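With one protein chain held back, the other chains of the complex are shown just where they sit.
Right after this comes chain A.
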Amino acid sequence: MINPNNISLNISHALEFIDGHALNIPTLKILGDNGEILDGATAPELDKETALKIYSTMRFIRLLDERMQAAQRQGRVSFYMQCLGEEAAVTASAAALKHDDMIMAQYREQAALAYRGFSLDNFMNQMFSNELDLGKGRQMPIHYGSNELNYMTISSPLGTQIPQATGYAYGQKLNHIDAATGELASEIDNVTICYFGEGAASEGDFHAGLNMAAVHKAPVVFFARNNGYAISTPADEQFKGDGIAARGVGYGIKTIRVDGTDTLAVYAATQAARKIAAEQGDPVLIESIAYRLGAHSTSDDPSGYRSKDEEAEFRAACPIERFKSWLLKQGWLNEAEDEAAKDKIREEILAALKVAEKVQKPALEELVSDVYDTPIPALQKQYEELKEHIKQHPEAYPVTAGRIK
């Protein structure tokens, strides 16, 4: 039978609505609060080296966030965003990927970049927008990016990375055109992971990106970080459906919901999702459930919209402590060594901060470079005029005046 409407051919004679919450999607949880594997759950295959790398990345990010939050309060950086409460969701998902898979993140995923090997100095140079910043001092703190590490530079507008991830992943697939048939192979080397929050999922780009990924079979692992809040707006004022996961089914995308504070559940789900994307060339949606323990950013104060009691409840369920308990049970981590490592990391962070804040700002040329591959004539003219003006008033422009050629 032809099916022009592209629907399941399932005729009923009873007038019946399907409930808006008919799916009742479960949340995968593997690791218990005390580091035990829960009854009926299967721990993913996770070797000691990877497990410790996940842990040390989470530990590093927690300490970096603490220090930089304080640095913002001291007026040393203009802005910061913490990953607090979501370290497991971001780190374990990044760990389940290949090193050369593309990461297209929203902004709170510094742990994924740290896992890839972004150096402490790179983090600092970006936050101080100095001349060593890979982004040439053009974006606010935490808008990291690295071509070498396959981490797409962060863009402030929300959700724009979602359809872009679909296009990027489609490109990864184009690397595998069968020379004989000219057709696309379904099995591919690399996939793209795309992170976004439950608030960003209200943007039209979410719909565009997921629908196109499903239609065009783009190998994207969509990773929705449902952390309960979009700045001050709670999730129940953001949508009425069963989280973000229910929408995946609407697009015909394989979907799973995981406890985002459970390192093992996130790792297992992302590993399985990556396998589907790489072997079948299909997108997958993961909805991670966690709680944004910190403020949205340093410009936000959650005490105006949520209670201390609510925060305390979620603070008790620390994703890092839970994973640490598992590592201790495995005999892979030593408490005393862990504490010593934290002290050392704190020192390193402070030292790197002190170096980066003294590095000079980018040269004036970086104001006009990279708008185009080469400056267009009108911009070149404006640049020459600006240089002349600064030369005439060097005292007014101390950052660049001394370095104009």
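Going forward, a contact is a pair of C-beta atoms (placed from the backbone, for glycine too) under 8 Å apart; a residue touches a chain by one contact, two chains touch by 3 or more; residues count from 1.
Here is the rule we use: contacts and distances are computed from a predicted model.
The listed options are "NADH-quinone oxidoreductase subunit M", "ATP-binding cassette domain-containing protein", "2-oxoisovalerate dehydrogenase subunit beta" or "Urea ABC transporter permease subunit UrtB", and the UniProt record of the chain not shown names that protein "2-oxoisovalerate dehydrogenase subunit beta".
When the whole complex is considered, the residue among A:Thr27, A:Gln139, A:Ser232 or A:Ser325 that touches the unshown chain is A:Gln139. The missing chain, though absent from the display, is touched by one residue of A:Asp39, A:Glu183, A:Asp236 or A:Asp309; that residue is A:Glu183.
From the set A:Asp19, A:Asp236, A:Asp309 or A:Asp373, the residue in touch with the chain omitted from the display is A:Asp373, counting the whole complex. In the complete assembly, the contact with the undisplayed chain comes from A:Asp205, out of A:Asp65, A:Asp205, A:Asp262 or A:Asp282.
As for the chain not pictured, it touches chain A at residues 104, 133-136, 138-139, 143, 145-147, 152-153, 155, 157, 160, 162-172, 174-175, 177, 182-184, 204-205, 207-209, 211-212, 215-216, 369-373, 376-379.
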